[in-house]
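Shown here: the complex without one of its protein chains, the others still in place.
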Amino acid sequence: MSDPTPLSAADVAKVAVLARLNLTDEEVERFTGQLASILGHAADLAALDLSALKVTEHPLELINVLRSDEVRPSLDRAEVLSQAPAVADHRFLVPQIVGEEG
Amino acid sequence: MAELPDDWEMVVGLEVHTELATATKLFCGCANAFGGEPNTNVCPVCLGLPGSLPVLNEKAVELAIRIGLALHCQIAPSVFARKNYFYPDQPKDYQISQYDKPINGIGHLDLPDGTRVLVERAHMEEDTGKTTHLGGTGRIHGADESIVDYNRAGVPLVEIVSGPDIRSAEQARRYAAELRSILIATGASDGRMEEGSMRVDANVSVRRGPDAPFGTRCEIKNLNSLRSVQRAIDHEALRQVLLLEDGQTIVQETRHWDEDAGRTQTLRSKEEAYDYRYFPEPDLVPLAPSDEQIDAIRARLPAMPAERRRTLVALMGEQATESQADQIASVVDQGIDRYVMAAAAAGVAAPLALARVANELAGALSDGGHLDEDTMVVLLQMEEAGEVSATQSKAVLADLVADGGGDPRAVAKTKGFEQMDAGALDAVLDAVIAENPDAWQRYVEGDDKLTGFFTGKVMAATKGQADGKAVNAGLRQRRG
Partner (left out) sequence: MSARRIAAEVAAGNRRAIEVVEASLEEISTHDGELHAFTEVHAEAAREAARGIDAAVAEGRGVGPLAGVPIGVKDNICQRGRVTSCASKILDGWRPPYDATVVRSLEAAGAIIIGTTNMDEFAMGSSTENSAYGPTKNPVDPSRVPGGSSGGSAAAVGAGMVPLSLGSDTGGSIRQPAAFCGVVGVKPTYGLVSRYGLVAFASSLDQVGPFAQSVEDAALLLEVIAGHDPLDSTSLDVPAPMLVDRLDDGVGGLRVGLCRDLIEGASPEITAAVTASAELLAAAGAEIVEMSIPELHYGLSAYYLIAPAEASSNLARYDGVRYGLRVDAANVAEMNAASRTAGFGDEVKRRIMLGTYALSAGYYDAYYAQAQRTRTLIINAFADAYRSVDLILGATTPTTAFGLGAKVSDPMEMYLSDVFTIPTNLAGHPAISVPAGSDAAGLPIGVQLLGPALSEERLLRAAAVIEKGRS
């Protein structure tokens, strides 16, 4: 397992877009330093040969947790919409969507 | 059907999403129902409210396995994964789907003509809410605002991905049609494309000749009729060919098919594929159906369209004619082959049963109304025995279906369809022959086309009461 390449400001800027966060230049610089430091500690993991181990997605050994296909009460629409920032025609109103997805 | 110029060949793969016919959504107990007042069918889970958690619907799993079995897929232990992206119709801003460990692995679908199309996978995932665009043109380009209804969010889907094996738009349409038939046959889906319960995305690229490497492909999203599937693919393939012949390159992108304008249009460019950052869903545990469970589902699986068509073909006795083959495909596709099977089991001649079901019954059912198999069988037996003529039988059938059932003999009696006795028919035949000596001369000399002429005259004279077969027999007997 080779070391991953170090984190750059360009990486941070790209990640901020993916995460829908606006960062000032100062923040990009500051976060780059802080994140690089945290990831630097992760380098000690990179050095381990763990190829023989499987990944643990959660610590339980549970499988096949299912529920029966029975209808249960839904929420009261008024209560749901009362918390919405903007509503039109009983639906959640949002500004223009530019392009689909992402 | 459009042909591409020169040796250009299209390469097509289809991704079909089908909603599953469960009572509730994939991860919560909200009803899985079409229509309904917006945002009345939601709960903390399908709204993705903070603190909510998904719990998997066992019926959705069963239906997904049925689909996998019908497509001859490997049913494997599987894991749910998060597909992370921001979009207002996605309540958690991630979709719970399956990624590298889908429930159904590689399988195949055989088209009616025998061509085999690879199925790469058929995995489970949740549906999104529905966005309506306001202002502007009502389409996403030019809309000022949008409104979102989450009734559909969380509805169970299975996504079926074919290999890039399809080589024409028409073949794509046949694949989609056969897949739809299969999905309906499994009971997993109602296949109503116009309601959105089955949606087709097409990946289309072109290349020069069958050995050239694959070209850059474009994805055409959300084709919601079989006709659109064919038209859109034909259009897109030609668009790409024209661009390439003009020396341009194809930009890998997602396009939208405009049915009215008859063309595709850019939705978004995919310079690089979007980074969905898939990782295993930590709020769900792995799914590992046992062999016993899978076998039990397999045992319950109804016969698939291909098998049902084969059964009907075999029933025809000798080689089925092309017209019979069409009728067989049609009745199986509509799910009314059971009437033919019931009639054949009762001893009715299969070709007669097939013809009546494919033509008259199908037509009557599509106008609304219904009929049980036993009643249909009785009517067919009456026709076969000559109790009613073909024309009369059709009329009785129409009434029966409209009324949702009834006693065929009673209906025939009410309509005054008495069996015409042989003596009365002879008299009419002789009269018609006497009135048309020239035509009769030509018929005697061998002009069989005049059979229809004489039959028509007899029918007119008897007001449709005569039995066509008996008329035919009478004509031939007089000719000698």
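Note that the chains take the letters A and B in the order they are written out, and that residue 1 is the start of every chain.
Methods note: contacts are C-beta pairs under 8 Å (C-beta built on N, C-alpha and C of every residue); 3 or more make two chains touch, one makes a residue touch a chain.
Remember, it's a predicted structure, so these values are computed and weren't measured experimentally.
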{"item": "Per the touch definition above, residue among B:4, B:148, B:184 or B:397 touching the missing chain", "value": "B:148"}
{"item": "For chain B, the residues touching the chain missing from this view", "value": "44, 47-56, 82, 84, 86, 88, 91-94, 146, 148, 275, 277, 279, 282-285"}
{"item": "Interface residues of chain A (partner: the chain not displayed)", "value": "1-4, 7, 11-12, 15-16, 18-23, 31, 34-35, 37-39, 41-42, 44-46, 48, 50, 53-60, 62, 65, 67, 75-76, 79-80, 83-86, 92, 94-98"}
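The working rule: only the chains that are shown with their structure count from here on.
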{"item": "Centre-of-Cα separation between chain B and chain A, whole angstrom", "value": "39"}
{"item": "Interface residues, chain B side, partner chain A - complex", "value": "22-24, 28-31, 37-44, 47, 55-61, 77, 79, 85-88, 131-134, 140, 143-150, 254, 267-268, 274-275, 277, 280, 282, 284-289"}
{"item": "Residues of chain A defined as touching chain B within the complex", "value": "18, 20, 55, 57-58, 60, 62-75, 77, 80-81, 88-97, 99-102"}
